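Report on one structure; see the data block that follows.
One protein chain is absent from this view; the other protein chains keep their places.
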Amino acid sequence: MDWVTDFWIPVIKAIVVVLALLVGGAYMTWGERKLCARFQVRYGPNRAGPFGILQPLADAVKAIFKEEIVPHHVDKAIYLMSPGISFAAVLITFAVIPFGPQIDLLGRQIGLWIGDLQVGLLYLLAIAGLGSYGIVLGGWSSNNKYSLLGALRATAQMISYELPMGLALLSVVVLAGTLNLNRIVDFQGQWPLIVWQPLGFLIFFIAILAESNRSPFDLPETENELISGFMTEYGGIKFALYFIAEYTAMVVNSAIVATLFLGGWKWPAVLSNLHPLAGVALFLAKVLVVLFLYVWVRASCPRVRYDKFMRFCWKFLMPLAWVNLAVTAVIVALI
Amino acid sequence: MATDLGAIEAQLNQAFPGAVIDRDGDWLVIEASRLPTVAQYLRDEMGYDWLTHLSASDYPDRFEVVYNLYSSRPDQQGPGIPFKVRVPDKANPHVPSLTSIWKSADFQEREVWDMFGIRFDGHPNLKRILLWEGFAGHPLRKDWHEPYYEQEHKPFPSRWPHAQQPKPRSAEERVRWRANVQYPQGFDPDQWKPVPEIDVLPAAKIDLNGLETDQVYVNIGPQHPSTHGVLRMIVGLNGETVTSIYPVLGHLHRNHEKIGERNLWTGIIPYTDRLDYVCPMYNNFGYVVAVERLMGQEVPERAEYLRVIMGELTRVINHLLAIGFQFNELGAMFTPMIYAFTEREHVLDLFEEASGARMMVNYYRFGGVARDVSDDWLKRCRKVVDRLDRKIDEFDTMLSDNEIFIARARGVGAMSWQEMVNYGVTGPVLRSAGLKYDIRKVEPYSIYDTFDFEVPTFETGDIYDRYRQRMAEARESVKILRQALDRIPARGPIQAGKKPWNPKVPAGELYSRVEHPKGELGFYLVSDGGTNPYRYHVRSPSFVNLGALEAMSVGHLFADAIVILGSIDITLGEVDR
Partner (left out) sequence: MLEMAIFSILAVVAVTAGIAVIAQRNVVHSALFLLVHFCCLAGLYILLNAQFLAMTQLIVYAGAVVVLFLFVVMLLGLERARELPDPRRYQWIVGSLLGMLWVAALIWALFPQAAQTAPALTRSDNVRQIGAALLTDFAIPFELTALVLLVAVIGSLVLAKKKLEG
């Protein structure tokens, strides 16, 4: 067994990616505040450093030095564990996403992805399912009505929206003929899948908005009714973990959208062939575009009411996803 | 301006011989024991279906409970019937409750019980509303004194009569801690335990056709992101459906009315700023109009125009802000709210220049306004009005067709105007349900009768209609503002006669109302001819409108209840007073 190829390189890649995700998540909070501010005709954070660029750092320092409060009516072990579960689930999602081509580094061929899983797409679904535990358990263990209501909503919402999300992914699989994300990116060398699957893209985007509890589907939080939903009882670094998990989830989800529908690092091939790092830049640019969509939606839409939201999933989005899948399958079979 | 009280008195005397026992100025005095039957008759036979104001006052030999009835019938809108009931038994005052006839009596009777200790027989839930259960005494009685009581009323003698003394002595210094606190007999503050709240909650089981489930009570507030201040609501939920809402008020209570009675007539004006802190100008307006009616004071033309301009600017920003907050409650992440605040800033700049303050303006005076404005101010005001006009259109474009908003707002919180009248609901909320009733039209004050404007109405009174109503009213206000800016006399006095710093107001008693942006703002004033009001009561639109919250919300979802609360548009400074 070659320790360097089989152990050290993946470990180093994983560490680099995790660090990048942490920074990305932290700066997503800054980016969102800045963007929202612009949508709302104000400046946003601009005190800490130029353009408020050090704001995430200041927030982190503040969160870390806050007093750790554990309310005494909580289920302590689960209460402390939940933010970690949330955060971990987000981080490991990125393991199968290719963010660049294979590069030569110090005489070794290194693929810019962590794991080249044959069933990468299923892995995404599986981890998405696990992600809800952090929220459910956090809400339940807080022993607070607001938290519990938030947790129940989160559970129902995440289970429900996994279905249209899975169906949208199936259409991708039918077209690309593989579950491997590297193959799917290769498949999009000519045209990104959004060209063939515009409806699938929309369904998937709506579903991940719901999966990551983002406005207009931020029902587990709904500050206007549930104060902070499942994180009402959390403060300090535990709250910060939830918070950064949410923003890192946005980054990761954007990466998934970019990989599956926008051509990943590959499309357009003219640009990504120039230099291996051009592929990485393309990938990042696409992620940023999707992130901008996230913020745009948040700054302009009111929240959907819970019952309407579930009805929308089961009575509209699901049938639509089925039709989309069936049409895709028939066309693929005929051609 | 009063109704033909003589005719009404004659009619009542015919129907109930001996029920009207006296005539006290503009007020009919009705025998207490026959109050419910007379009230029922007034409502059902004579069409005076609207009890907007109910309060009381304390005289040395009696209590008086006063009522103001108005009518929603198009032919007798306008002046209503003021009547009162005398309660000579000061030790154990009782009055029949009118809650079975008017739901609007519910909160107001509770307030009177709270403040005066007058029991309303037949009231279903006669508990303190602004103070807490267990509070000693009833603070608006004349014999109740606050802990650092100094004098019956201002002007107080100097706290520093001998200037040689090293420092002024405050009331807190002169009065030892606890020395001036009144306790009930046998009360020991150290042994006091709060009265458990559990008795306000009805039985906590729901029988769901044999499936027994728990009633969940969720406590919203007093610290909650969307209660518009320190309002607390105990919401009973079955699943996520609201089964009951019990508002707990008074977290911001400061006994505005007692402060008013201690204060000089002029000194109350800045206090009215603090009632509805979103529309301080209009609170000034309402109070000043009331006192001027009592004094018979005339106002010069330029001052009237300035008053209307300030008032209508206030109305526009109040409505825009209400819409912005409404969307905030719908989860639109502050964007419309901050747009509304941007517009408010421009208006506040104008207020600041005219009055010296942005929020606590203290601008109106008896017989005029505090300061004149420059021609340049008027020019800029016109610019702001044009801008507001554009911005209202912009709001309309951005919000009116938003599908999520329509899905959440249509049919939610709807109530017929008849029911709203019964609950005493006034203002945009009432008009959105279809009743064309605007005090500026039906009982014009100031110079509103010279302006050309419409009273918009909508049909269902749901949240969407309330939104459209506010939009339409803001447009009408812009119309009024344009006319006012066109016609305002270029020069002229802004104050009739000398600036009165401490006027004496002729003895009298009246209830005067204006169309505040949130509804009917009424002032009930009793003067004994001195420099202070003998009784000063604020009938605040938010407080009475809040009484309809439960009826509007039951059966809707938890999320909707919050939005309905927002659509009623309350300000806690005014609710709690």
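Note that the chains are named A and B in the order they appear, and that numbering of residues resets to 1 at the start of each chain.
The criterion applied here is as follows: a residue touches a chain if its C-beta (ideal position, glycine included) is under 8 Å from a C-beta of that chain, and two chains touch if they have at least 3 such contacts.
As the structure is a computational prediction, the values presented were derived from the model and not from experiment.
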| item | value |
| --- | --- |
| Candidate in contact with the missing chain, chosen from A:A37, A:V70, A:L130 or A:V332 | A:L130 |
| Touch criterion as defined above, residue of A:L148, A:I184 or A:L226 at the omitted chain | A:L148 |
| Residues of chain A (touch criterion as defined above) contacting the omitted chain | 1, 6-7, 75, 78, 117-119, 122-123, 125-130, 132-133, 136-137, 140-141, 148, 151-152, 155-156, 159, 162, 179-180 |
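The working rule: only the chains that are shown with their structure count from here on.
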| item | value |
| --- | --- |
| Centroid spacing, where centroids are CA-atom means, of chain A and chain B in whole angstrom | 49 |
| Chain A-touching residues of chain B, taken from the complex the two chains share | 216, 218, 224-226, 240, 327-335, 338-339, 342, 402, 404-405, 407-408, 557-560, 562 |
| Of all residues in chain A, those that touch chain B in their complex | 36, 39-42, 145-146, 149, 215-216, 218, 222-225, 227, 298-308 |
